[in-house]
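Below is one structure, written out as C-alpha coordinates; the observations come after it.
As you look at this complex, bear in mind that one protein chain is not there, while each of the others sits in place.
Entry: chain A
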Amino acid sequence: MNERVPFPEQVVATPEVVERFGDLHPPFDRQAAVPEANRCLYCFDAPCTTACPTHIDVPSFIKKIASGNLSGSARTILDANILGASCSRACPVEVLCEGACVMHRYNKQPIQIARLQRFAMDALHESGAPLPFEPGPETGLAVALIGAGPASLACAAELRRRGIRADLYDARPLPGGLNTYGVAEYKLPLVESLREIEMLSQLGVEFHFETKVDAAGLAELERTHDAVFLGIGLGAIHQLGVAGEELAGVTNALDLIAGYKSGALTTVPERVVVVGAGNTAIDAAIASVRLGASEVHILYRRGQEQMSAFTFEYQHAKDEGVKFLWHVQPTGIRGDGVVKGLELTRVAGTEDGSIVPEKDSAFVLEADLIVLSIGQATHANFLSGSSSSGSSSAFGKIQLERGRIVIDRATGQTSQPKFFAGGDCTNGGREVVDAVADGKRAGIGIAGWLGVQHGKG
(Lines give C-alpha, C1' and ligand atoms only; values in the text may rest on other atoms or scores of the structure.)
Protein backbone atom coordinates (compact mmCIF):
# COMPACT_ATOMS: atom_id res chain seq x y z
CA MET A 1 0.00 0.00 0.00
CA ASN A 2 2.65 2.47 1.02
CA GLU A 3 4.75 1.93 -2.09
CA ARG A 4 1.84 3.07 -4.20
CA VAL A 5 2.90 5.63 -6.81
CA PRO A 6 0.73 8.75 -6.45
CA PHE A 7 -1.84 8.96 -9.23
CA PRO A 8 -0.53 12.16 -10.87
CA GLU A 9 2.90 10.57 -11.17
CA GLN A 10 1.48 7.64 -13.08
CA VAL A 11 0.95 9.75 -16.18
CA VAL A 12 3.41 11.68 -18.31
CA ALA A 13 2.33 14.95 -19.85
CA THR A 14 2.54 14.96 -23.61
CA PRO A 15 4.27 18.16 -24.73
CA GLU A 16 2.03 18.54 -27.79
CA VAL A 17 -1.09 18.31 -25.68
CA VAL A 18 0.23 20.66 -23.01
CA GLU A 19 1.08 23.20 -25.66
CA ARG A 20 -2.16 23.00 -27.59
CA PHE A 21 -4.59 22.75 -24.72
CA GLY A 22 -3.69 25.74 -22.56
CA ASP A 23 -6.18 26.90 -19.94
CA LEU A 24 -9.45 28.12 -21.34
CA HIS A 25 -9.92 30.36 -18.31
CA PRO A 26 -6.59 31.46 -16.91
CA PRO A 27 -6.30 31.30 -13.12
CA PHE A 28 -6.68 34.35 -10.90
CA ASP A 29 -3.74 35.83 -9.10
CA ARG A 30 -4.21 37.34 -5.67
CA GLN A 31 -4.41 40.87 -6.99
CA ALA A 32 -7.42 39.88 -9.04
CA ALA A 33 -9.00 37.34 -6.72
CA VAL A 34 -9.38 39.55 -3.66
CA PRO A 35 -11.19 42.45 -5.34
CA GLU A 36 -13.40 39.97 -7.16
CA ALA A 37 -14.16 38.26 -3.86
CA ASN A 38 -15.00 41.61 -2.33
CA ARG A 39 -17.44 42.26 -5.15
CA CYS A 40 -19.57 39.36 -3.93
CA LEU A 41 -22.51 40.67 -1.93
CA TYR A 42 -22.55 37.74 0.51
CA CYS A 43 -26.20 37.10 -0.26
CA PHE A 44 -28.42 35.42 2.26
CA ASP A 45 -29.67 31.96 1.19
CA ALA A 46 -27.59 32.68 -1.88
CA PRO A 47 -29.05 31.68 -5.23
CA CYS A 48 -25.59 30.61 -6.40
CA THR A 49 -25.51 28.04 -3.60
CA THR A 50 -28.98 26.80 -4.39
CA ALA A 51 -28.09 26.46 -8.06
CA CYS A 52 -25.00 24.38 -7.30
CA PRO A 53 -26.00 20.71 -7.32
CA THR A 54 -23.59 20.09 -4.43
CA HIS A 55 -24.73 23.26 -2.60
CA ILE A 56 -21.28 24.69 -2.04
CA ASP A 57 -21.68 27.60 0.38
CA VAL A 58 -20.49 30.08 -2.22
CA PRO A 59 -20.74 33.34 -0.26
CA SER A 60 -18.85 31.77 2.64
CA PHE A 61 -15.96 30.46 0.63
CA ILE A 62 -15.73 33.74 -1.25
CA LYS A 63 -15.75 35.77 1.96
CA LYS A 64 -12.90 33.62 3.21
CA ILE A 65 -10.88 34.46 0.12
CA ALA A 66 -11.54 38.13 0.75
CA SER A 67 -10.31 37.85 4.31
CA GLY A 68 -7.24 35.84 3.36
CA ASN A 69 -8.49 32.64 5.00
CA LEU A 70 -7.60 30.45 2.04
CA SER A 71 -7.40 27.15 3.90
CA GLY A 72 -10.82 27.79 5.40
CA SER A 73 -12.14 28.64 1.98
CA ALA A 74 -10.87 25.36 0.53
CA ARG A 75 -12.42 23.46 3.41
CA THR A 76 -15.78 25.11 2.87
CA ILE A 77 -15.66 24.05 -0.78
CA LEU A 78 -14.51 20.50 -0.14
CA ASP A 79 -16.99 19.97 2.65
CA ALA A 80 -19.79 20.29 0.10
CA ASN A 81 -17.95 19.02 -2.94
CA ILE A 82 -14.99 16.72 -2.53
CA LEU A 83 -14.08 17.27 -6.19
CA GLY A 84 -14.18 21.06 -5.83
CA ALA A 85 -11.08 21.60 -7.92
CA SER A 86 -12.30 19.61 -10.90
CA CYS A 87 -15.73 21.17 -10.69
CA SER A 88 -14.29 24.68 -10.60
CA ARG A 89 -12.85 23.94 -14.02
CA ALA A 90 -15.34 21.59 -15.60
CA CYS A 91 -18.68 22.97 -14.43
CA PRO A 92 -20.89 24.82 -16.89
CA VAL A 93 -21.06 27.66 -14.38
CA GLU A 94 -22.90 29.84 -16.87
CA VAL A 95 -26.01 27.77 -16.21
CA LEU A 96 -25.19 26.94 -12.57
CA CYS A 97 -23.83 29.20 -9.82
CA GLU A 98 -22.72 32.10 -11.98
CA GLY A 99 -25.91 31.89 -13.96
CA ALA A 100 -27.87 32.33 -10.74
CA CYS A 101 -25.78 35.17 -9.33
CA VAL A 102 -27.90 38.18 -8.41
CA MET A 103 -25.31 40.45 -9.97
CA HIS A 104 -26.84 39.68 -13.34
CA ARG A 105 -29.57 42.01 -12.26
CA TYR A 106 -27.28 44.67 -10.90
CA ASN A 107 -24.35 45.51 -13.12
CA LYS A 108 -24.82 42.51 -15.38
CA GLN A 109 -21.48 40.97 -14.45
CA PRO A 110 -21.84 37.88 -12.25
CA ILE A 111 -19.18 37.12 -9.67
CA GLN A 112 -16.56 34.83 -11.22
CA ILE A 113 -17.33 32.04 -8.79
CA ALA A 114 -15.56 29.26 -10.67
CA ARG A 115 -12.29 31.13 -10.94
CA LEU A 116 -12.47 32.02 -7.25
CA GLN A 117 -13.16 28.41 -6.39
CA ARG A 118 -10.19 27.33 -8.43
CA PHE A 119 -8.09 29.99 -6.73
CA ALA A 120 -8.89 28.55 -3.30
CA MET A 121 -8.36 24.97 -4.43
CA ASP A 122 -5.08 25.74 -6.20
CA ALA A 123 -3.89 27.48 -3.05
CA LEU A 124 -4.66 24.37 -1.02
CA HIS A 125 -2.86 22.11 -3.45
CA GLU A 126 0.12 24.43 -3.63
CA SER A 127 0.36 24.68 0.13
CA GLY A 128 0.89 20.92 0.27
CA ALA A 129 -1.58 20.71 3.15
CA PRO A 130 -3.45 17.42 3.45
CA LEU A 131 -7.13 17.02 2.79
CA PRO A 132 -8.76 18.89 5.66
CA PHE A 133 -10.80 15.87 6.75
CA GLU A 134 -10.13 12.78 8.79
CA PRO A 135 -11.67 9.36 8.28
CA GLY A 136 -14.27 8.65 10.96
CA PRO A 137 -13.66 6.00 13.62
CA GLU A 138 -13.96 2.61 11.93
CA THR A 139 -17.44 1.14 12.18
CA GLY A 140 -16.56 -2.24 10.70
CA LEU A 141 -19.03 -1.65 7.92
CA ALA A 142 -17.99 -1.89 4.27
CA VAL A 143 -19.44 -0.67 1.00
CA ALA A 144 -18.43 -1.72 -2.51
CA LEU A 145 -18.47 1.01 -5.13
CA ILE A 146 -18.52 0.09 -8.79
CA GLY A 147 -16.83 2.60 -11.06
CA ALA A 148 -14.27 5.16 -9.83
CA GLY A 149 -15.87 8.19 -11.42
CA PRO A 150 -17.03 11.33 -9.62
CA ALA A 151 -20.20 9.75 -8.20
CA SER A 152 -18.35 6.91 -6.52
CA LEU A 153 -15.53 9.16 -5.35
CA ALA A 154 -17.95 11.54 -3.69
CA CYS A 155 -19.86 8.66 -2.17
CA ALA A 156 -16.63 7.07 -0.90
CA ALA A 157 -15.58 10.34 0.74
CA GLU A 158 -18.82 10.56 2.68
CA LEU A 159 -18.52 6.94 3.74
CA ARG A 160 -14.92 7.26 4.87
CA ARG A 161 -15.68 10.37 6.86
CA ARG A 162 -18.19 8.28 8.73
CA GLY A 163 -15.83 5.38 9.30
CA ILE A 164 -17.27 3.06 6.68
CA ARG A 165 -14.86 1.10 4.48
CA ALA A 166 -15.07 2.04 0.80
CA ASP A 167 -13.87 -0.45 -1.81
CA LEU A 168 -13.74 1.11 -5.25
CA TYR A 169 -13.61 -1.00 -8.40
CA ASP A 170 -12.82 0.34 -11.85
CA ALA A 171 -11.98 -1.22 -15.18
CA ARG A 172 -9.50 1.53 -16.02
CA PRO A 173 -5.95 1.84 -14.73
CA LEU A 174 -6.59 5.23 -13.11
CA PRO A 175 -9.44 6.71 -11.07
CA GLY A 176 -11.71 9.59 -12.01
CA GLY A 177 -13.82 8.24 -14.82
CA LEU A 178 -14.88 11.08 -17.07
CA ASN A 179 -13.03 13.61 -14.90
CA THR A 180 -9.78 11.95 -15.80
CA TYR A 181 -10.54 10.69 -19.29
CA GLY A 182 -13.47 12.65 -20.63
CA VAL A 183 -13.31 16.38 -19.91
CA ALA A 184 -11.56 18.55 -22.47
CA GLU A 185 -7.96 19.14 -21.44
CA TYR A 186 -8.14 22.95 -21.67
CA LYS A 187 -10.80 22.79 -18.99
CA LEU A 188 -9.53 20.05 -16.73
CA PRO A 189 -6.08 18.64 -17.37
CA LEU A 190 -5.78 14.97 -16.58
CA VAL A 191 -3.06 15.64 -14.03
CA GLU A 192 -5.29 18.04 -12.12
CA SER A 193 -8.03 15.47 -11.88
CA LEU A 194 -5.59 12.93 -10.51
CA ARG A 195 -4.02 15.39 -8.11
CA GLU A 196 -7.38 15.92 -6.49
CA ILE A 197 -8.19 12.22 -6.26
CA GLU A 198 -4.77 11.61 -4.79
CA MET A 199 -5.79 13.78 -1.84
CA LEU A 200 -8.92 11.75 -1.47
CA SER A 201 -6.89 8.60 -1.05
CA GLN A 202 -5.77 10.06 2.29
CA LEU A 203 -9.19 9.15 3.58
CA GLY A 204 -8.28 5.51 3.12
CA VAL A 205 -10.41 4.68 0.12
CA GLU A 206 -9.37 1.25 -1.24
CA PHE A 207 -8.88 1.34 -5.00
CA HIS A 208 -9.08 -1.77 -7.19
CA PHE A 209 -8.11 -0.88 -10.73
CA GLU A 210 -8.38 -2.80 -13.98
CA THR A 211 -11.07 -4.86 -12.36
CA LYS A 212 -14.12 -5.54 -14.45
CA VAL A 213 -17.05 -6.40 -12.25
CA ASP A 214 -19.42 -8.76 -14.00
CA ALA A 215 -22.71 -10.06 -12.71
CA ALA A 216 -21.10 -12.87 -10.75
CA GLY A 217 -18.51 -10.51 -9.30
CA LEU A 218 -21.22 -8.14 -8.27
CA ALA A 219 -23.16 -10.88 -6.52
CA GLU A 220 -19.99 -11.67 -4.62
CA LEU A 221 -19.50 -8.04 -3.63
CA GLU A 222 -23.09 -7.86 -2.51
CA ARG A 223 -22.46 -10.83 -0.25
CA THR A 224 -19.25 -9.46 1.24
CA HIS A 225 -20.33 -5.85 1.72
CA ASP A 226 -23.03 -4.12 3.70
CA ALA A 227 -24.14 -2.08 0.70
CA VAL A 228 -23.25 -1.60 -2.95
CA PHE A 229 -23.02 1.70 -4.79
CA LEU A 230 -23.38 1.71 -8.56
CA GLY A 231 -21.50 4.58 -10.11
CA ILE A 232 -21.09 2.86 -13.41
CA GLY A 233 -21.72 5.76 -15.74
CA LEU A 234 -22.85 5.12 -19.27
CA GLY A 235 -21.91 2.41 -21.73
CA ALA A 236 -20.62 2.46 -25.28
CA ILE A 237 -21.29 5.30 -27.68
CA HIS A 238 -24.10 4.54 -30.12
CA GLN A 239 -23.35 3.38 -33.64
CA LEU A 240 -24.79 5.00 -36.73
CA GLY A 241 -25.82 1.67 -38.18
CA VAL A 242 -24.72 2.49 -41.72
CA ALA A 243 -22.37 0.76 -44.11
CA GLY A 244 -18.67 1.49 -43.71
CA GLU A 245 -18.71 2.07 -39.98
CA GLU A 246 -15.97 -0.52 -39.52
CA LEU A 247 -13.48 1.41 -41.67
CA ALA A 248 -10.29 2.77 -40.17
CA GLY A 249 -10.87 6.41 -39.42
CA VAL A 250 -14.18 5.98 -37.69
CA THR A 251 -13.96 6.60 -33.98
CA ASN A 252 -16.07 8.06 -31.19
CA ALA A 253 -15.79 11.24 -29.19
CA LEU A 254 -14.95 9.60 -25.87
CA ASP A 255 -12.12 7.55 -27.36
CA LEU A 256 -10.79 10.64 -29.10
CA ILE A 257 -10.81 12.69 -25.90
CA ALA A 258 -9.43 9.92 -23.72
CA GLY A 259 -6.83 9.28 -26.44
CA TYR A 260 -5.31 12.72 -26.51
CA LYS A 261 -5.63 13.23 -22.77
CA SER A 262 -3.65 10.10 -22.03
CA GLY A 263 -1.10 10.93 -24.71
CA ALA A 264 -1.99 8.01 -26.96
CA LEU A 265 -3.19 10.41 -29.62
CA THR A 266 -1.22 13.53 -30.53
CA THR A 267 -2.54 14.45 -33.94
CA VAL A 268 -5.55 14.03 -36.20
CA PRO A 269 -5.79 14.15 -40.02
CA GLU A 270 -6.84 17.16 -42.10
CA ARG A 271 -10.61 16.79 -42.36
CA VAL A 272 -12.65 15.76 -39.36
CA VAL A 273 -16.40 15.30 -39.16
CA VAL A 274 -18.10 15.02 -35.81
CA VAL A 275 -21.60 13.56 -35.82
CA GLY A 276 -23.84 14.83 -33.04
CA ALA A 277 -24.29 18.19 -31.31
CA GLY A 278 -23.95 17.60 -27.59
CA ASN A 279 -21.31 19.04 -25.31
CA THR A 280 -19.09 16.02 -25.88
CA ALA A 281 -19.34 16.48 -29.65
CA ILE A 282 -18.24 20.07 -29.18
CA ASP A 283 -15.28 18.98 -27.04
CA ALA A 284 -14.26 16.47 -29.70
CA ALA A 285 -14.55 19.01 -32.49
CA ILE A 286 -12.49 21.61 -30.65
CA ALA A 287 -9.93 18.95 -29.76
CA SER A 288 -9.68 18.07 -33.46
CA VAL A 289 -8.97 21.71 -34.32
CA ARG A 290 -6.29 21.85 -31.66
CA LEU A 291 -4.79 18.54 -32.73
CA GLY A 292 -4.14 19.92 -36.16
CA ALA A 293 -7.21 19.38 -38.35
CA SER A 294 -7.70 22.12 -40.90
CA GLU A 295 -11.38 21.54 -41.45
CA VAL A 296 -13.76 20.39 -38.74
CA HIS A 297 -17.48 19.95 -39.22
CA ILE A 298 -20.17 19.14 -36.73
CA LEU A 299 -23.29 17.61 -38.21
CA TYR A 300 -26.63 17.29 -36.58
CA ARG A 301 -29.88 15.94 -37.89
CA ARG A 302 -31.92 18.64 -36.19
CA GLY A 303 -31.56 22.38 -35.93
CA GLN A 304 -29.45 24.57 -33.73
CA GLU A 305 -32.33 25.11 -31.30
CA GLN A 306 -32.56 21.42 -30.55
CA MET A 307 -28.90 20.66 -29.91
CA SER A 308 -28.10 19.66 -26.37
CA ALA A 309 -24.83 21.60 -26.16
CA PHE A 310 -24.89 24.72 -24.05
CA THR A 311 -25.03 27.96 -25.97
CA PHE A 312 -21.65 29.08 -24.68
CA GLU A 313 -20.09 25.79 -25.78
CA TYR A 314 -21.56 26.27 -29.24
CA GLN A 315 -20.16 29.79 -29.34
CA HIS A 316 -16.78 28.54 -28.22
CA ALA A 317 -16.72 25.94 -31.01
CA LYS A 318 -17.55 28.58 -33.59
CA ASP A 319 -14.80 30.78 -32.20
CA GLU A 320 -12.34 27.94 -32.66
CA GLY A 321 -13.36 27.60 -36.30
CA VAL A 322 -15.68 24.60 -36.16
CA LYS A 323 -18.33 24.61 -38.90
CA PHE A 324 -21.85 23.40 -38.31
CA LEU A 325 -24.15 21.55 -40.71
CA TRP A 326 -27.74 21.35 -39.51
CA HIS A 327 -30.54 19.06 -40.67
CA VAL A 328 -28.36 16.39 -42.26
CA GLN A 329 -28.31 12.67 -41.63
CA PRO A 330 -25.48 10.23 -42.42
CA THR A 331 -26.55 7.40 -44.70
CA GLY A 332 -23.25 5.71 -45.35
CA ILE A 333 -19.51 5.95 -45.02
CA ARG A 334 -17.27 5.87 -48.08
CA GLY A 335 -13.76 4.58 -48.16
CA ASP A 336 -11.45 1.88 -49.18
CA GLY A 337 -9.93 0.45 -46.03
CA VAL A 338 -9.78 3.98 -44.67
CA VAL A 339 -12.46 6.62 -44.51
CA LYS A 340 -12.78 8.99 -47.47
CA GLY A 341 -16.10 10.65 -46.87
CA LEU A 342 -19.52 10.64 -45.33
CA GLU A 343 -22.70 10.21 -47.34
CA LEU A 344 -25.37 12.62 -46.16
CA THR A 345 -28.99 13.42 -46.84
CA ARG A 346 -30.76 16.60 -45.93
CA VAL A 347 -33.69 16.03 -43.64
CA ALA A 348 -36.56 18.07 -42.37
CA GLY A 349 -38.29 17.95 -39.02
CA THR A 350 -42.02 17.32 -39.00
CA GLU A 351 -44.80 18.41 -36.71
CA ASP A 352 -44.70 15.25 -34.62
CA GLY A 353 -40.95 15.58 -34.05
CA SER A 354 -39.87 12.85 -36.43
CA ILE A 355 -37.39 13.45 -39.20
CA VAL A 356 -37.97 12.81 -42.89
CA PRO A 357 -35.32 12.82 -45.64
CA GLU A 358 -35.66 15.39 -48.39
CA LYS A 359 -35.82 14.02 -51.89
CA ASP A 360 -32.67 14.08 -54.03
CA SER A 361 -30.68 15.83 -51.38
CA ALA A 362 -27.88 13.29 -50.96
CA PHE A 363 -24.32 14.55 -51.02
CA VAL A 364 -20.90 13.50 -49.81
CA LEU A 365 -18.76 15.34 -47.30
CA GLU A 366 -15.10 14.41 -47.63
CA ALA A 367 -13.47 13.34 -44.40
CA ASP A 368 -10.40 11.60 -43.09
CA LEU A 369 -11.75 11.04 -39.62
CA ILE A 370 -15.31 10.53 -38.52
CA VAL A 371 -16.07 11.00 -34.84
CA LEU A 372 -19.37 9.71 -33.53
CA SER A 373 -20.99 11.48 -30.62
CA ILE A 374 -24.62 10.50 -30.85
CA GLY A 375 -25.35 9.45 -27.34
CA GLN A 376 -24.32 6.57 -25.15
CA ALA A 377 -25.99 3.36 -24.28
CA THR A 378 -26.84 2.69 -20.67
CA HIS A 379 -25.81 -0.36 -18.72
CA ALA A 380 -29.21 -1.97 -19.04
CA ASN A 381 -27.66 -5.09 -20.50
CA PHE A 382 -25.13 -5.42 -17.76
CA LEU A 383 -27.83 -5.06 -15.19
CA SER A 384 -30.42 -7.36 -16.66
CA GLY A 385 -27.74 -9.91 -17.52
CA SER A 386 -27.24 -10.59 -13.87
CA SER A 387 -30.68 -12.00 -13.33
CA SER A 388 -29.44 -15.24 -14.84
CA SER A 389 -26.81 -15.55 -12.16
CA GLY A 390 -29.33 -16.80 -9.71
CA SER A 391 -31.80 -15.51 -7.22
CA SER A 392 -29.18 -15.06 -4.54
CA SER A 393 -28.80 -11.46 -5.75
CA ALA A 394 -31.37 -8.76 -5.46
CA PHE A 395 -29.39 -6.97 -8.08
CA GLY A 396 -31.22 -8.35 -11.08
CA LYS A 397 -34.45 -6.84 -9.89
CA ILE A 398 -33.30 -3.25 -9.66
CA GLN A 399 -35.90 -1.11 -11.30
CA LEU A 400 -34.88 0.65 -14.50
CA GLU A 401 -36.54 3.25 -16.61
CA ARG A 402 -35.44 3.83 -20.20
CA GLY A 403 -32.23 2.05 -19.31
CA ARG A 404 -31.51 4.27 -16.31
CA ILE A 405 -31.40 3.02 -12.75
CA VAL A 406 -34.30 4.44 -10.77
CA ILE A 407 -33.25 5.93 -7.43
CA ASP A 408 -34.73 7.86 -4.58
CA ARG A 409 -33.30 11.31 -5.32
CA ALA A 410 -32.59 12.17 -1.73
CA THR A 411 -30.70 9.01 -0.75
CA GLY A 412 -29.66 7.32 -3.99
CA GLN A 413 -31.35 4.11 -2.90
CA THR A 414 -32.60 1.82 -5.68
CA SER A 415 -35.63 -0.42 -5.60
CA GLN A 416 -33.38 -3.00 -3.94
CA PRO A 417 -32.49 -1.52 -0.54
CA LYS A 418 -28.93 -2.80 -0.44
CA PHE A 419 -28.12 -1.14 -3.74
CA PHE A 420 -27.57 2.57 -4.17
CA ALA A 421 -26.68 4.37 -7.36
CA GLY A 422 -25.83 7.80 -8.73
CA GLY A 423 -24.35 9.72 -11.60
CA ASP A 424 -24.80 9.12 -15.31
CA CYS A 425 -26.25 5.62 -14.91
CA THR A 426 -29.19 7.19 -13.09
CA ASN A 427 -29.64 10.44 -14.97
CA GLY A 428 -28.69 9.45 -18.50
CA GLY A 429 -25.63 11.66 -18.63
CA ARG A 430 -25.22 15.04 -17.03
CA GLU A 431 -22.37 17.04 -15.59
CA VAL A 432 -19.57 16.03 -13.24
CA VAL A 433 -21.09 18.12 -10.50
CA ASP A 434 -24.40 16.29 -10.78
CA ALA A 435 -22.58 13.01 -10.30
CA VAL A 436 -20.72 14.40 -7.30
CA ALA A 437 -24.00 15.57 -5.79
CA ASP A 438 -25.60 12.17 -6.39
CA GLY A 439 -22.63 10.38 -4.87
CA LYS A 440 -22.65 12.65 -1.85
CA ARG A 441 -26.34 12.14 -1.21
CA ALA A 442 -25.91 8.39 -1.66
CA GLY A 443 -22.97 8.31 0.75
CA ILE A 444 -25.05 10.04 3.38
CA GLY A 445 -28.02 7.86 2.44
CA ILE A 446 -26.04 4.65 2.78
CA ALA A 447 -24.63 5.68 6.12
CA GLY A 448 -28.10 6.58 7.31
CA TRP A 449 -29.50 3.28 6.09
CA LEU A 450 -26.70 1.46 7.87
CA GLY A 451 -27.46 3.37 11.01
CA VAL A 452 -24.29 5.44 11.00
CA GLN A 453 -25.32 8.99 11.44
CA HIS A 454 -22.79 10.56 13.70
CA GLY A 455 -20.90 13.60 12.55
CA LYS A 456 -18.18 13.45 9.98
CA GLY A 457 -14.53 14.20 10.62
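The rule we apply is simple: a contact is a pair of C-beta atoms (placed from the backbone, for glycine too) under 8 Å apart; a residue touches a chain by one contact, two chains touch by 3 or more; residues count from 1.
In this section, contacts and distances are computed from a predicted model.
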| item | value |
| --- | --- |
| Undepicted complex member, UniProt protein name, chosen from "dihydrouracil dehydrogenase (NAD(+))", "Putative ABC transporter permease", "NAD(P) transhydrogenase subunit beta" or "Ferrous iron transport protein A" | "dihydrouracil dehydrogenase (NAD(+))" |
| Chain not shown: contacting residue from A:Leu41, A:Ala216 or A:Ala264 | A:Leu41 |
| Residue numbers in chain A that touch the chain omitted from display | 34-35, 38, 41-45, 47, 49-53, 55, 66, 91-92, 95-96, 99-100, 102-106, 306-308, 310, 409-410, 427-428, 430-431, 433-434, 437, 441 |
